[in-house]
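The excerpt is restricted to a subset of chains, each kept in its original location.
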């Protein structure tokens, strides 16, 4: 894929991640949404593609000043919404990310979604190299604002959606689930971090166990568990210098209940 | 190695792979041959080097508009032949890879092979840093066409060869072997992909078992096995969203028999 990109553009290439869990569209969608809004305007190429070679479409999405290229399986949707919200959908201004709250955004315009025409027969097993990298190179060369000028591009209103499950928060407790487990074994839930406001330093009840709520991993001894707020702003279950997923016995999709 | 390169050249550095199986010259030779022809002309530095510090030579190879730098253990040979065939050995023209069939090439001139003089005593345990990275930097600065102008370079006709085993294809069956297993667990064989022409959608007999021949991994349910053609053009044994090597019980060098 890098060879194809280098053959078509002199753009600076930045490796974001090569270690997303294989075939896991939801985890990739989560991490892309967390990571890409920190970048300046760019063409982002994301290939998490268990349906490679099937008739699922290839997409080019313009979101604010950014473009996203990848398969139509939902992986681009959450980050596209985050980028469009961040940039206010202006589609043309240079954004100064220096002091900006990246989750803000008064207007929340929808991203512009396009299909990218795939040759038949393209390869069936490596669209990253044969479809998406050429598309990303072409989008970069045309410019994000001028995606529509590309021959292979067609506006579409139909594409696979992907939303993360919403937690249920009531007066006594909040019930959510595990969204992803990161490379350190930290368990990222969909519970909003503000559930811990005013409770740091206390014990909270998490899935029936009493666990300290802390602002940092290192607030407890190595090997002990905490309930904290991760860099994404969600409640996170972790072990100081250990693997929270093993210590809590939790995996993606497992239920997490936090009493208030 | 990157520090040494950055000290000697402003060339753009592109990481191709850091996860080749350790010490496995054959696997690295296979992947380099598959990957590097997609790059525009470049100096490619490849250090898969179980014989580091022994008296095996260091090589610089010019193949088409590309140069290859690495140990004389065969790892550079298949990709050098592919690059020379691709570029027609012209050694000077700018190649437009945009729409080119990369496996074509009417003429197939041999790559030009040079030894690179190694200081004695060089380090014995890290020639990537102490020998090959300085060589790659020097070749880049001199220019691929002018490799001969470098003091440490001497033309040679003697070097370690490496060829991949050929399959036996007769009227009733084709017998080959496993060349490599990729990071997804897909089993890459040396059987040519056209053995599946006209058979997609049918069951084929693979090592005595009946397996569906499909164009895509996702043509079967997750966890089920397929015989397909990988991005390299060879017959590949895979499990949809699983690890084919485990499901088929196959490893590098194992025999693969496909009835026709």
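By written order: A and B. Residues from 1 in each chain.
Note that in this section contacts are C-beta pairs under 8 Å (C-beta built on N, C-alpha and C of every residue); 3 or more make two chains touch, one makes a residue touch a chain.
Worth saying up front: this structure is predicted, and the values here are computed from it rather than measured.
For this complex of identical protein chains, the structure file gives a whole-complex count of 3 copies, while the figure shows 2.
Please note the rule applied: only the chains that are shown with their structure count from here on.
Interface of chain B with chain A (complex): residues 12, 14-16, 35-40, 42, 97-98, 184, 215-219, 228-231, 236, 240-241. Touching chain B in their complex are the following residues of chain A: 2-4, 6-8, 13, 15, 22-23, 50-54, 123-126, 129-130.
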